[in-house]
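Note that one protein chain of the assembly has been removed; the remaining protein chains are unaltered in position.
Showing chain A:
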Amino acid sequence: MAIKKEVKLKFWDKIYLPAVIKGMGITISHFFKTLFTPPSKRYTIEYPDRRKEDIPEWYRGLHRLNTYPDGTLKCVACFCCATACPADAIYIEPEDLEDFDKEHPKEKAPKVFQIDLHRCIYCGFCEEACPKDAIVLTNHYEIVHTSREAGIIGIEELVKTKREGGE
């Protein structure tokens, strides 16, 4: 059903022309504004030539598995993240540990911890769910692979993700 909306037009709107000229003034002012703005100051960032530098800390990009200063993984293979993940992107194989005498005693640790970056929707639920602050999303946004297999990354890559502000 068409909804009729009554708009009261003033005389000057009814003869179109002044309104059209006013509109043309607006568009041409935008034209000249963009024309005289140097490319480095425009809204558009032409990506491969220039990169966005000020990515906010809370940007949800590439994952990182945090470690303690001595290098042990913080992850205790509790599966909270894998359960929370709406995209089913996390695959964990746990292993039992009996290292209570170490500095950071754990009963369990992941033997395999894989994230399929092509399934991941970068929602950040894994980060929210983790009781140990072990998994975080950093603000790296250049996530490119040439095959599907390359998109599945394991512990070795995940601990190497640079922090770059995001923790």
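Simple rule for what comes next: a residue touches a chain if its C-beta (ideal position, glycine included) is under 8 Å from a C-beta of that chain, and two chains touch if they have at least 3 such contacts; residues count from 1.
Heads up, the rule we're going with is that contacts and distances are computed from a predicted model.
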(request) Identify the UniProt protein name of the omitted chain, choosing among "Protein translocase subunit SecD", "ABC transporter permease", "NADH-quinone oxidoreductase subunit H" or "Ubiquinol-cytochrome c reductase iron-sulfur subunit". (result) "NADH-quinone oxidoreductase subunit H"
(message) Which candidate, A:Leu9, A:Ile28 or A:Ile121, sits in contact with the chain we can't see?
(response) A:Ile28
(request) Could I get the residues of chain A that touch the absent chain, sorted low to high? (result) 17, 20, 23-24, 26-28, 30-31, 33-35, 39, 42-44, 46
